[in-house]
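One structure is given below, encoded as C-alpha cells.
Here the complex is missing a single protein chain, while all its other protein chains stay put.
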Amino acid sequence: MYNYKKLNKQNILKEGENMIKVGIVGATGYVGEELIRILLHHPEVKISFATSKSYAGQSMDLIYGHFREKCSLICMKDDWESLSEEADVIFLALPHGIASHKITDSLLQKTKMIDLGADYRLKDQKTYEDWYQTVHGSPHLLQKGVYGLCEWYREDIQQSSLIANPGCYTTCSILSLAPLVKENLIKPETIIIDAKSGVTGAGRSLNLANHFTECNESLKAYKVAAHRHTPEIEEQLSKIGHTSICLTFTPHLVPMNRGIFVTAYASIKNGVTEKQIRQAYKTYYDKETFIRLLPEGVYPETRWVKGSNYCDISLTLDKRTGRVIVLGTLDNLVKGAAGQAVQNMNLLFDFPETMGLEATPIFPI
Amino acid sequence: MYNYKKLNKQNILKEGENMIKVGIVGATGYVGEELIRILLHHPEVKISFATSKSYAGQSMDLIYGHFREKCSLICMKDDWESLSEEADVIFLALPHGIASHKITDSLLQKTKMIDLGADYRLKDQKTYEDWYQTVHGSPHLLQKGVYGLCEWYREDIQQSSLIANPGCYTTCSILSLAPLVKENLIKPETIIIDAKSGVTGAGRSLNLANHFTECNESLKAYKVAAHRHTPEIEEQLSKIGHTSICLTFTPHLVPMNRGIFVTAYASIKNGVTEKQIRQAYKTYYDKETFIRLLPEGVYPETRWVKGSNYCDISLTLDKRTGRVIVLGTLDNLVKGAAGQAVQNMNLLFDFPETMGLEATPIFPI
Amino acid sequence: MYNYKKLNKQNILKEGENMIKVGIVGATGYVGEELIRILLHHPEVKISFATSKSYAGQSMDLIYGHFREKCSLICMKDDWESLSEEADVIFLALPHGIASHKITDSLLQKTKMIDLGADYRLKDQKTYEDWYQTVHGSPHLLQKGVYGLCEWYREDIQQSSLIANPGCYTTCSILSLAPLVKENLIKPETIIIDAKSGVTGAGRSLNLANHFTECNESLKAYKVAAHRHTPEIEEQLSKIGHTSICLTFTPHLVPMNRGIFVTAYASIKNGVTEKQIRQAYKTYYDKETFIRLLPEGVYPETRWVKGSNYCDISLTLDKRTGRVIVLGTLDNLVKGAAGQAVQNMNLLFDFPETMGLEATPIFPI
Partner (left out) sequence: MYNYKKLNKQNILKEGENMIKVGIVGATGYVGEELIRILLHHPEVKISFATSKSYAGQSMDLIYGHFREKCSLICMKDDWESLSEEADVIFLALPHGIASHKITDSLLQKTKMIDLGADYRLKDQKTYEDWYQTVHGSPHLLQKGVYGLCEWYREDIQQSSLIANPGCYTTCSILSLAPLVKENLIKPETIIIDAKSGVTGAGRSLNLANHFTECNESLKAYKVAAHRHTPEIEEQLSKIGHTSICLTFTPHLVPMNRGIFVTAYASIKNGVTEKQIRQAYKTYYDKETFIRLLPEGVYPETRWVKGSNYCDISLTLDKRTGRVIVLGTLDNLVKGAAGQAVQNMNLLFDFPETMGLEATPIFPI
C-alpha cells in the first residue's frame, strides 16, 4: 500500500505514480457521481473502482452523459473483501442499513472508509435503531467512527480510519448553531430549525413525489417532527454544548435542483449581547476556508454556493422577541455530501484540506 | 345607483341588467389582473372600468395575452371623483401609501371600497407610519376600515363600506394560528412564523432580485425580522386572542410562481392535549368552505390550492418538544388577494359568499 | 337512458335530474383528472363513475389533494359491460393498445365512447400496427371512429358514437398547418414541425427521464424522426389537403408543467402572397371560439393559454427564404386532451360547443 505520509511532492515525475487509490461504492446515485466529478480533478487521487448495484457492467459516461470523454469507468458489483485491497480509501454512498453490515475491523485495517450514509453518525445504537427502524450490523464500531464534520472534529478525523460523513441538513444545521451552543448563548430548549432542501436531496430513486410534474412549482413540508436528521443534530449540538438538546426540525422540499437552506431560531439567554453572538461565530469560523460569515444585513442564498464546498452563514438578532435567527446555506451535494467527504479524505491523508475543493461557485446555473 | 338589497334573483330577465358595477384601480398588476379573471366569471358583476398608471390607454388583452377575446377593457387613468360615480364597489390594487390619500368620507358615501393594499389594515396610525415609513393620509378612517378576513370578521364586513383586504402572508398566518390563540392553547410569546412565498408575491415591477436568472433555482430569506406583515399578524392575533402578541416572522422567496406556505411554531400551554387543539380548529373551521382542515398526517402543499380560494391547514404536535406545528398554504393571488377581495365583495352585497370562487384548484400547472 | 335530444332546458327543476351521465376509464392519470376537473363544472353533466387500475378502491381526493372537498369519487375497477350501462358517454384515458381490445359494436350501441388514446386515430390498421408495435383489437371499427378534431370534423363528430380524440402534438400541429394545405398554398414535401412539450405530456408514470432533477433545467429532443404522432399528423393533413404528405416531426421536452408549442415550417408555392396566407387562416378560423389568430408580429406563448381550451396561432412569412413559419400553442391537458374531449362531448350531445370550457386562461401560474 501507498505510504502517503512519506510523499515528497517535489519529486513527482509521472502523473498518477504517487496518487492514492480511491474506490466508490454506490457510485451511480447523485452523491456518488458528484464524488467522481470532484475526484476527477483532485491532483492526488486516482479512482480505482466504482460499484453500482443497479448499473453493474455499465460505463459511467453512458449512465451520466456529462461524463462522456471524462470518465468511462465500468461500474462493478460490490465485493467488499477484494475491493478493499484495491483502494487506500473507500467512499460509501449507500442507503442506510447496508454499510453497518459490511464494514468490519479487518476491512478497516486494509483501507480507510468514509461512509456518506447514516450508519455511524449516531453514537447510540438504540437511537439509531429507533429512528431508522433497522438493526445496526456493527454496533461495536459506532464509537470508532468519527463524525466527519471537519470544522469541529478535525483532529479526531485525522486519527481515524472510519469517518461518518454528516448528512446535508445536519451539516448546515450544526454549522449554523454550534457557536451559539458552544458559547452557551442561547436557551437550548428553544431551538427550532426550519430547513429547506432542493430535490437532489431526495436522491435518484424513482417515486411519485419527485416526478417532475408533482414537485415542480410547489412547496411542501414532509416528515414533520419526524425526520431522521433530528437526533443527529441533537447529538452533535449536545456534545458541542455540553448539555442535552432536544429541538424541533422541519424539512421542506423546494422546487430546485440543489441547495440546503436552514432558518434556525433560538431565544438568547438573559444579558447576552449581539456583539457576543457575532464574536462567537468569528471565534470559530473566521479562519475556516469553507465557512463564509456574511456581513450584517446580508443574507445567504442557495445560488451563491452552488457547485462549491462553502457554507454561508448570517446572523440576525430579532430584538423585539429576543431571538437570534441564524441563516445557513450550502450545496447539499458538495459541502452536504461529496465535498465534505473529500475534505475528510484530505484530512485523513494529510493533503491540504481544501485540495480539489477550491472551485468558485457557479452562477447563474 | 343599484339597490342590491332589493334584488329579486328570480326576476332576472336579461343578462347584466341587475348586475352590480365594479371598478378596479391598479388593474395591471398581478392582483389587478387576477381580480379581472375572477370577476369575468362572476354572475352578478359587470366590470365598469379598470385603471392603470403605466398602461393607461392600452387594452387589457394587449397587456396580458391570456385575456385575448376575453377582456378588451381599455385601461383608464385614475380620476377618483368621477370613477366613484360609475361603480357600486371599487377594488384598489395599489402600492401602500396611495389609497389613504385618495379615499374620503364623501367617496365612501358614493361607493364601497375594497383596498387590497396595506393602508387600512393596521389600526394604529403610528404603527403604520413606523413600519411603512410614510405618512397616513386619512387616519380618521382607520377605525372605519374593517379588516377583511372573512372567516373571522364576517359580520363586521357586511356592515362596512371600507374593507382592508389582508395581505397574502397575513391571511395564511392568521388563519393558521387563530384557533390556538382564540382558545388560549399556546404560550403567546413562543410564536414563530417561518413563511415561504412564490415570486408573484413580489409583484410585476422590475427589479434585479426577481429577474428570472437571479431567483430561479435559488432560495433565500429576506427582510428577516423586519417584514411589514409582522405587525398586521400581531395586531389581528392579539385581537382574536385578547392578549398582546409579539412574534417572529421570517419570509422566504421560493422559485415558483404562486403559493404561500406558512410553517408556524408555538409551545402549547401546560396540560393542553392534542385533542383540544384539533377540536379548536374544528370549532372554527369545520363549516368554512374555503378552509380545508387536512387529516392527521396529511400535510398541505401549495400545488393543491393553485387557482383556488382555499386555505389548507394541518396540525402536528411535536411531543418531544411540546410544540404545535401548524402548516398552512394558500394561493397568494386568490385567497391571499383577489379571491378574498371577491369574497369580501360577496359579503358586502349579500351574494352567496362563494359566488365566483368555486373553481376547483388546477393541477399540475 | 337519457334522451338528450328532447331536453327542454327551461323545464329543469332539480339540479342533476336531466344531466347526462359520464364515466371516465383511466381517471387517475393527468388526462383523467383534468377531465374530472372540467366536468365537475359542466352544467349538463354528472360523473357516474371513474375507474383506475392502480388506484381502484381509493378516493380521488386522496389520490389528488386538489380534489379535497370537490370530488370524493371512489375509483372502480374496469368492468366494461356493466359500466356501459351506467353512462351516456364514456371517456377512455388509457395507454394505447387497450381500448381497441375492449370496445365492441354492442358497447357502442349502449353508450358513446370518446377515446383519448391512439387506438382509433389512424385509419390504416397496418400504419397503426407498424408505429405502435402492437396488434389492433378491432380494426373493423377504425372507419367508424371519427377523428375528433372539432374545428375540422364538426359534422362527422355529431353523427358518431366513437370519437378518436386527437393527441396533443397532433392537435396543435394540424390546427397550425391545415389552412395552408387545404388552400394548397405550400409545397407539401417541405413541411417540418419542430414541436416542444411540457412534462405533463409524458404522463404520470414514473421513469428516470421525468424525475425532477433529471429534466428540470434541461432541454432535449427525443424520438427524433420516430414519434408516433407523425403518421397521425400526416394522415389528417393529407386528408385535408387532398394530397399525400410526408413530413419531419421533432418533439422536444421543455422543463415546465404544461404546454405544447409548435414551430412549423413550409416553403410557399410560387406566386403565393402573404395576404393569401393570412386570408386562408381567417377563412377557417375567424369564427372559431377556441382558435385565436394573433395579429401580425404577435407570437404565441404557452403561458397565455394555460388552463384554457384555446389554441393560439400566428403566421410569419420569411421573405428571405420563401418560407412560412406558423407558430401554434395550446395547453396539452385541455385543448390537447381533456378540453377537446369535452368539446367533442358537447357536439355529441348537442350542447353549446363551448359549454364547460369558457374558463379564462390563468396567469401567472
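We just call them A, B and C in the order they show up, numbering each chain from 1.
Simple rule for what comes next: contacts are C-beta pairs under 8 Å (C-beta built on N, C-alpha and C of every residue); 3 or more make two chains touch, one makes a residue touch a chain.
None of the values given here were measured: they were computed from a predicted structure.
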item: Residue touching the undisplayed chain, where the options are C:263, C:344 or C:360; value: C:263
item: Sole contact to the chain not displayed, among A:226, A:246 or A:359; value: A:359
item: Contact partner of the left-out chain, one of C:65, C:145 or C:300; value: C:300
item: Residues of chain A (touch criterion as defined above) contacting the omitted chain; value: 30, 33, 37, 40-41, 64-71, 200, 217, 257-258, 289, 292, 294, 298, 301, 303-308, 312, 358-365
item: Interface with the unshown chain - residue positions in chain B; value: 30, 199-200, 204, 206-208, 210-217, 255-257
item: On chain C, residues whose C-beta touches the chain left out of the figure; value: 189, 192, 194, 196, 198, 213-214, 216-222, 224-225, 246-248, 250, 252, 254-259, 261, 263, 265, 299-303, 306, 316-321, 323, 325, 327, 329, 364-365
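We adopt the following convention: only the chains that are shown with their structure count from here on.
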item: Top chain pair, ranked by how many C-beta pairs fall in contact; value: A-B
item: Chain ID, smallest distance between chain and overall C-alpha centroids; value: B
item: Centre-to-centre distance between chain C and chain B (centres being mean Cα positions), rounded to whole Å; value: 36
item: Averaged-CA centre spacing for the pair chain C and chain A, given as whole angstrom; value: 48
item: Distance from chain B to chain A - Cα centre to Cα centre, in angstrom; value: 41
item: Touching two or more other chains - residues of chain C; value: 30, 200, 217, 257
